[in-house]
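Notes follow once the structure below has been shown.
Shown here: the complex without one of its protein chains, the others still in place.
Moving on, here comes chain A:
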Amino acid sequence: MLIGFLILLLFQFAGELIVIAVGMPVPGPVVGMVLLLIGLIIKGKVPESLRVPSEALLKHLALLFVPAGVGLMTHFGLLKQDWLAILLALIVSTALTIVVTALLLNPSAKKLRNINQENS
């Protein structure tokens, strides 16, 4: 458990360092996630010591959004001014995203189903 948590922090740290070194505007933890994914693919499985703290964190992920979300209280002015633009942008773009993704993937539906059943 403790080793797994240390691994997560080390990968985050490596991600932050790479972001600073290369100067790319990508969040450090995302680079850490990609590095860990590559590591897991090379290793071929998830060690139990890593799975336990990862699943514990992800199980309570929703709680972790609360502190940043409360910061909405500092943006009431912006929300009042832009609420119509925000609402229309969210509705239109979410509908378009669903249409584009579903139509592109639908022709592969049968293959996806077969592969998934073979593996499970």
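Quick note on the criterion: a residue touches a chain if its C-beta (ideal position, glycine included) is under 8 Å from a C-beta of that chain, and two chains touch if they have at least 3 such contacts; residues count from 1.
The rule is short, and it goes like this: contacts and distances are computed from a predicted model.
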Among "ABC transporter permease subunit", "LrgB family protein", "Copper resistance protein CopC" or "Glycine cleavage system H protein", the UniProt name of the subunit that does not appear here: "LrgB family protein"
For chain A, the residues touching the chain missing from this view: 5, 8-9, 11-12, 15, 24-30, 32-34, 36-37, 40-41, 46, 50-51, 53-55, 57-58, 61-75, 78-79, 81-82, 84-86, 88-113, 115-116, 119-120
